[in-house]
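All protein chains but one are shown in place.
Let's turn to chain A:
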């Protein structure tokens, strides 16, 4: 026995005949932020819902805190930030938290101090008496994060926490999530924003069509799967043109639509060649998680997504 917070062994999920999770294995150490990445329809949300007992596991062992998922008693140690806004529209900000505390058996009176702290934490202290309907998208999401902390959970599960938020709101959420990690909480988040995963996750899995493609820290995954530097070029007329441009250089080519991605350990010679052609626009940057993601999940646009 180890002290993994979450452990999945051969977990499968079928909807009818369709297998949406195809036997995944992973474990999550305490105190880290664990990312579940994948394109739309990869099975991220299903994996989360099973973890929370909202979707029965078809096969395999899936446990949280050493207990099998599906026992709602373990929810007292878990905080959840769902993708869908399900705040109570009829209540004020503070009453939302109070009523939610009630679901955990925390009395409204006992919840008051905690609520004041949480609203401070979520930068909503001045909106405490406002109706939820008057809050912006970013504030509502922060309120959902605050709500997930009402029971002082050891594990916080976030389903696409920054989807649909503007950059300011997103950075504020990220900052709050980092400070939760500093407090020793374990975080699990699903996202399809690579930037978000790179910012927050200590470890992540990339999921596609119900299977885990790879697992590791963002830095390790970049080092393992892609070359250090990328030049993204637009304006090349065809594949031949691209191959000619890179001739004699140690470059791997790839493209999405009209953009060519040229990967190499040292891209400076290629940059020099690009600079000589004024029909090209290009960006030279270090490789990122996004490059890993696109390489592994394919660059094809997905109709079914």
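Just a few scattered comments:
Everything that follows uses one rule, which is that contacts are C-beta pairs under 8 Å (C-beta built on N, C-alpha and C of every residue); 3 or more make two chains touch, one makes a residue touch a chain; residues count from 1.
Rule of thumb we're sticking to: contacts and distances are computed from a predicted model.
Hidden chain, UniProt protein name from the list "Transport permease protein", "Rhodanese domain-containing protein", "ChaN family lipoprotein" or "Response regulator transcription factor": "Transport permease protein". Only one of the listed residues, A:86, A:134, A:175 or A:219, touches the absent chain: A:86.
The hidden chain makes contact, of the residues A:4, A:22 or A:99, with A:99. Contact between chain A and the absent chain runs through residues 15, 52-56, 72-73, 75-76, 78, 80, 82, 84-91, 95, 99-100, 102-105, 151.
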